[in-house]
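One structure below.
Complex shown without one protein chain; remaining protein chains in place.
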Amino acid sequence: MKKISVGILGATGVVGQQYIKRLIDHPWFDITYLAASVQSAGKSYGQAVEGRWRLPEALPENIKNCYVHSINQVREASKLCTILFSAIDTQTAKIWEPQFAEAGLIVISNASAYRNDDAVPIIIPEINADHLKLVQRQKELKGWKGGLLVKPNCTVQSYLLPLHAIHQKAPIKRAIVTTMQAVSGAGYPGVASLDCLDNIVPYIAGEEDKCASEPLKIWGTLNADSIEPAKYPIFSVHCNRVPITDGHTSCVSFEFLDEKLDQDEIIELWKTFEGPPQSLQLPSAPKKPLIYRIENDRPQPRLDRDSENGMAVTMGRLRPCPVFDWRFVTLSHNTARGAAGGGVLNAELFIRSSQEEFQEATMNLALSR
Amino acid sequence: MKKISVGILGATGVVGQQYIKRLIDHPWFDITYLAASVQSAGKSYGQAVEGRWRLPEALPENIKNCYVHSINQVREASKLCTILFSAIDTQTAKIWEPQFAEAGLIVISNASAYRNDDAVPIIIPEINADHLKLVQRQKELKGWKGGLLVKPNCTVQSYLLPLHAIHQKAPIKRAIVTTMQAVSGAGYPGVASLDCLDNIVPYIAGEEDKCASEPLKIWGTLNADSIEPAKYPIFSVHCNRVPITDGHTSCVSFEFLDEKLDQDEIIELWKTFEGPPQSLQLPSAPKKPLIYRIENDRPQPRLDRDSENGMAVTMGRLRPCPVFDWRFVTLSHNTARGAAGGGVLNAELFIRSSQEEFQEATMNLALSR
Amino acid sequence: MKKISVGILGATGVVGQQYIKRLIDHPWFDITYLAASVQSAGKSYGQAVEGRWRLPEALPENIKNCYVHSINQVREASKLCTILFSAIDTQTAKIWEPQFAEAGLIVISNASAYRNDDAVPIIIPEINADHLKLVQRQKELKGWKGGLLVKPNCTVQSYLLPLHAIHQKAPIKRAIVTTMQAVSGAGYPGVASLDCLDNIVPYIAGEEDKCASEPLKIWGTLNADSIEPAKYPIFSVHCNRVPITDGHTSCVSFEFLDEKLDQDEIIELWKTFEGPPQSLQLPSAPKKPLIYRIENDRPQPRLDRDSENGMAVTMGRLRPCPVFDWRFVTLSHNTARGAAGGGVLNAELFIRSSQEEFQEATMNLALSR
Partner (left out) sequence: MKKISVGILGATGVVGQQYIKRLIDHPWFDITYLAASVQSAGKSYGQAVEGRWRLPEALPENIKNCYVHSINQVREASKLCTILFSAIDTQTAKIWEPQFAEAGLIVISNASAYRNDDAVPIIIPEINADHLKLVQRQKELKGWKGGLLVKPNCTVQSYLLPLHAIHQKAPIKRAIVTTMQAVSGAGYPGVASLDCLDNIVPYIAGEEDKCASEPLKIWGTLNADSIEPAKYPIFSVHCNRVPITDGHTSCVSFEFLDEKLDQDEIIELWKTFEGPPQSLQLPSAPKKPLIYRIENDRPQPRLDRDSENGMAVTMGRLRPCPVFDWRFVTLSHNTARGAAGGGVLNAELFIRSSQEEFQEATMNLALSR
């Protein structure tokens, strides 16, 4: 199979570097375009990240000499690649992502800039792969030759998949969630070490709203030109920054809408949970998207964040909630599943979305939500 | 005023050391008795804690040469002091605390051994100082010449005082709380550093049950021979151990039973909250037991745990909860207010409990709960 | 005594805040002037630091409403205060500090901008208080109405005082030092938490050179118009940034030039060490500038950094060095003695430098170096 040309916007940042790591040996994709801000543009990638390459893995040799384009050379990008991973900040994304989509690229974004846009789906492949249809509609709605799809906030990933496995069987009415989020979620340099050592910051700007609203769009109903958000469950999410390098942990208490499931049923749903990435055998898909640990002190960030190459969500401690029905702890790797890994999985899903198997794999998704 | 002789059980441990720090210059108390386990008994205190004194403050000179008694010399203790602070573990407390109470000492305990005993009150001076009457009844109920009173779990302190200030005005129906607890709460050596560095352990044995039940006893009704626990609020508490040295943080969402208060009313209640320790001007009482910070990223353990010598609780971020009524963040110092500081405050309260002002200071407490 | 008016340049930063803490109740000084960068100028201090006040202590009420001047209003400053503490960065210091000195102020600086200037002394009061004479000469040499004196790099403080106590008795030939420096030494936001959590950065730009050269100027000989640096000891300093909030630790191996001292002699020199701040009883002077701990695992940052209000240096583990003569561990608080505390002590020293007692207190300093 001929490889598909892909590019990375914001290639020199922490998430950009992780895209390189996940794409460098990818069976379907070939990195053919890198872009970054003015300071880096015009340099080789090796020069641009000198002293700023933050990954344990060495910078791949064949990437070192790649030319770093300026972000404003949109037409150039459209000649050099088909899919563009966007790892730029929200302000920059606001301006530039539509221009790349207009120029014919499929933009897969980590930024929050267009998560509220009616015509742009927020995709978690196991939950709402069918929302990808909206990307086709963007040609008409937006006048784009290409398209734009986004992934949710990295924190959402920690609790949404385990709740979804339950919700599609027995609807959930409401949930109160407290997150303990790793510093890598704030990028680099991000959180100051004086705020982080021996300390908790019980506030992350804008995060709690996103954590409550994005799930409802993901669980929403696809209409002709937009997604109508789900009404349930109602979320209250408390967000905290804690002294952890990687891995967002959430404590969740939830209440069913009508029918209640018992502990064994929920654990069974988690153990057997699968979605389109698994049935389509996407290269980045975790074999088990949900892992339930029976030990009473798991999940723990250091021990569980790298499960399935950082693409699985690990849960533990499902137990009765004295106030609601059940409560549990859940963890996902915020820069793997929650950022570059999730982006690559979305790209793989998009590639397969024109094929017949995709229809089959996603036909029941809408019903299950 | 002649000083009152006090002793410390478990004097060589971390909490025992903190008792020494808080008692060494105390205006009312004089340390006249120290006891510890067999390994330390018979030594001078200086020898017993050699290489194990964990406080920044130097070991006070006049304590260095104090004789460390064996815990089994109960009669000795009853000759040497009147009040005994117990900083021993639960198993040891189970065996020894009643013997000291029987021998005539007033035992003020940090252990959880007797928190469920019908005849033993759990005291937070600002909330249920009137429950001290039960200590008098122990003579008859238990056949003790002295008495036993206990402080609650250190985590409870972080959320109970701010909830109480609200609850006494407008009853609370239920609350979901997630705690992020410092490692010092587990004593020394306590948590292994491999469990703590770059990690969260989402489980503390027995803690969640205590966190849900102790508040109801503290808010309970004093009957002739026991305390009838309150029925409300219902608590669901998720407990986590996080990489913080000192200071327990809690995220709280709560719902009123009937009448609702608005944001300004709650903040006003917090700002003006006072209890018997303040009206009686107890030496260890914080001037302001509750401090509300208006910054959107407070409280933080490093910045707020030492407020009022570690005896105040600091809250922030009172905001609407999409699921319940309100939510907020709250922090208290687990080894100050939550351990030795709370113990000394209880002792001061007990000393005043035979005086007339005490009746006045506590007469409305029962009504307010 | 009428208080002396003092001001703070860079008053809103982390070190500026610590100056406020140390000056607010100072027996000699009265804060009458605050200046900061353009973003803060024109605001009240309370507004300027909103959300950025990083100290556990509450912002003093009487400072909240103080007007924050722009740094370029030099003449204003000279009307409002006599002594100016400079807590600004090196680049800004390079430009502005001479202008304030020219306008008549005594500038006491934390910045490294003028540490290499021949006419500007680097003062550690216990070592080279007599170098203050050079400040008088600046009138002629620089044409200033006021003057400028600086404190050394914060790391230098951890090893220079204990070495000085030895060196003045038996000259030291050379020393190899490895530092483990706290993140607060880099200011705020300073070190990124991703560089700091579970990590060491074995490099701090420019630090190793300063650590080797500044001691020689401090130990230098005061000539008419400049200080001739000492020739010995030769230093090799390895600097590391470690995940510690406050407190710089150094491991030191050193070799005598000629005469050797034994372990008891060195410890005795440390225990009895005093300098002009002690004999002049300066308000910020630690009673014991050097504290030797006999426990084999001390000093430790959390336990020892706050000794004597953060103004003492704590040493431990003096033992034979298989390669040189002796080796030991030493610790000082980088933002107390190493920054604002050291600055205030320098100001106190300067105030007393015109008095007779000062002559007496410093007369033997030059000989002892």
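Per-chain numbering from 1; labels A, B and C assigned in written order.
Quick note on the criterion: contacts are C-beta pairs under 8 Å (C-beta built on N, C-alpha and C of every residue); 3 or more make two chains touch, one makes a residue touch a chain.
If you're wondering where the values come from, they're calculated on a predicted model, not measured in any experiment.
Taking the complete complex into account, A:Arg54 is the one of A:His26, A:Arg54, A:Arg137 or A:Lys173 that touches the chain left out. The omitted chain makes contact with just one of the residues A:Arg302, A:Arg317 or A:Arg337: A:Arg302. If you put the hidden chain back, the residue from C:Val38, C:Ala224, C:Val323 or C:Leu367 that touches it is C:Val323.
When the whole complex is considered, the residue among B:Gln18, B:Ser86 or B:Ser184 that touches the unshown chain is B:Ser184. Mapped onto chain B, the footprint of the missing chain covers residues 14, 54, 183-184, 188-198, 243-245. Contacts to the hidden chain, counted on chain A, fall at residues 50-51, 54-56, 197-198, 245, 295-297, 302-307.
Seen across the whole complex, the unshown chain contacts chain C at 174-176, 178, 180, 195, 197-203, 212, 234-236, 238, 240, 242-245, 249, 251, 253, 296-303, 316-317, 321-324, 327, 329.
Just so it is clear, only the chains that are shown with their structure count from here on.
When each chain is reduced to the average of its Cα atoms, A sits farthest from chain C. Although chain A and chain C share one sequence, what matters here is the overlap of their interface residues, and that overlap exceeds half of the numbers used.
Per-chain CA centroids place chain B at a distance of 41 Å from chain C. Inter-chain centre distance (chain A to chain C, centres taken as mean C-alpha positions): 48 Å. Contact of a single residue of chain C with at least two other chains is seen at positions 54, 197-198, 245.
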